[in-house]
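The complex appears here without one of its protein chains, the remainder shown in place.
Coming up: chain A.
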Amino acid sequence: MITYEQTDFLYHSVTLLMDLYDISGGRLDVIAEEAEHQELSRESSTTMEPSRDRGGRATQDVSTFQRFSVNTNESLRFEPCDTSTPSPTGAEDGLDDDDDDDEDDDVFKEGDTENEINTIRNRLQGKVAEMENFAGHLEEIFLTVEENFGRQEQHLEQHYNDVLQTLSQRYDDRAAGLEEEKKSKLEALYNQLLACGEALDASKEHIEAAQEIYRSQDKRLFLKAVIPAIKRIEEFAKEEMDLSLSTTLEFNPPLVSDLSDVQTMMDSINVVPAPSAPVINPQMPNSATLTSLRVCWSLFSDDTVEYYELYYRPVLEDMPADSTCAPHVSKIKVKETHCTVTDLLPNAQYELWVTATNTTGISPASEKALYMTVPSPPVIKQRDCTSCPEAALIRWESGNTNPVDSYTVELSDMGTDGGITESIVALPTCQCLIQLQTGRRYLISVRAVNIGGPSDRSEVITVSTTGTFFYLLEDTAHPCLSISEDGFTVFYGDEELPISAMASDDNTFTSCVAVLGDLIPVRGRHYWEVEVDDGTEFRIGVAYEDTEKDSYLGATSTSWCMRHILTPSRHKYEFLHRGWSPDLRLTVNPVRIGVALDYERGTLSFFNVDLEQHLHTFHCHFRNYVHPCFSLDNTGELTVHNGIEAPEYAFI
């Protein structure tokens, strides 16, 4: 940056001077050269003074130049361009007029306002801050370098000592060897010398004995003695004397001293050691997705690593670890100490390990770490969800074949500005009863959670707490009942059913052509309506979940219902419990019946919705949760209306 500014500034200076020169006529080359020289030397404006002098211009030129130099920052606006092409702007700036005052005006017009100065100052302050920052960084780097240098020095010294030690060891070994050899050679030679001396003595004796014999006056004695003497000498002469040196004079040290290990040591002073095994981190929360894992590891600070290799393979629970068909191990080469592994299976456990490699070699593998991908999102079972003004019961399927750790339900009030208003965490099972505010609309979704983190959100369902909402429990329906696609209208057709269709489980109504509704287990107030036509014989009310499925609704102590009977003369209405009903006459046949259940007060009331007419109230303490029940006693249909706000009169 500084360099750039200076260069640009210098460029302007040159342009200016060139123009000045044009006017004064001549000596352009000198000035240009001077300017070039200065550009190279990166001097500031003060060093330009001589060049100006050299230009031999009057004072007014000097002042122009100085003013320009004050305005240096302006030069930032100009694009850096080839110095050989003078900028027209520069020319105008400098010298379209010789008059000093006019020059002043021009300059101030272009960059005059205080604002600009402020801008410049701010910019400069910014730069100062940047520089300080940079200086700070440099300082840090300096410290680090120094530290590293110290460490390196120590390291080198260590190496140097090692090498010296090795060499001196080698020297000692070699010297000792030579000494040994010398000693044995000397010993051998000495022995040989001794043998020679002995042989010499012996021959000397023989010679003296021969001479004595030779000098003997007595011939007979001579003759007598000479034969054995000759024999002895001959004998002696037979013993051949080994006069060659028994040992070589040469020492034979290894011809080429094997210094390769020293060489290696010397080399290794400049070579980094192979890294040690990296340390793989355990899985961090929220580091996984459905199909990917973010894995982190660390190295020992002294290690230099060129790249890492991350190995991973799925852990299959139903397969022994030593199985021959062990899952395939995948490998990724990375430079960083982290890696995001992709294309994995959801909610699956993976075994991962990592090695580090540099030019020297490869490290041992790290420990093996177990990571898990997050589960697939659960699937909310819409038809199994039920709600009332105070709560909602949400049920879902895991969406994963492997078990997950827990589930999280998230809900947001549609009245607020979106966002999650509440989370219910650590749910162990696939259902949750959520307390809610009355008269709101909520968006509810579920996530599955394992050690890798939460799954994506399930599909969102909308729950309205206006009224009580439930679906029919279709598995309780008598085989003759059929249920509409939307789940709220039940039909009793007149076609005969095959016997096989009558086979049913314990949950299914077998006598009464009935079905239960899945009312939320909340001991509050619930209200729903049923639409019938007045030619249909029906029973509607509530029943315990375990009500006798082979008896008729209202016939036992486990169900309460309103019954409509068509007699030849009139419409008869009964309010049945334990098979008993009050005697009651209605003048208007209800075709839309409101059912109001109040657990706290222990009441179950029926209303003619169209008239807001109260028909009957059962008073009973419901020990257990009850379910709405609906039955058709002859062919026809009825429709359940749900999620309706209870009218005020329903709970007077």
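Note that in this section a contact is a pair of C-beta atoms (placed from the backbone, for glycine too) under 8 Å apart; a residue touches a chain by one contact, two chains touch by 3 or more; residues count from 1.
The rule is short, and it goes like this: contacts and distances are computed from a predicted model.
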| item | value |
| --- | --- |
| Hidden chain of the complex, named as in its UniProt record, picked from "Trafficking protein particle complex subunit 2-like protein", "Actin-related protein 6", "Mitochondrial inner membrane protease subunit 2" or "S-formylglutathione hydrolase" | "S-formylglutathione hydrolase" |
| Residue of A:Lys219, A:Lys238, A:Lys335 or A:Arg585 in touch with the missing chain, whole complex considered | A:Arg585 |
| Candidates A:Ser276, A:Thr291, A:Asn402 or A:Gln613 - the one touching the absent chain | A:Gln613 |
| Touching residues (missing chain, whole complex) on chain A | 570, 582-588, 608, 611-616, 648-649, 652 |
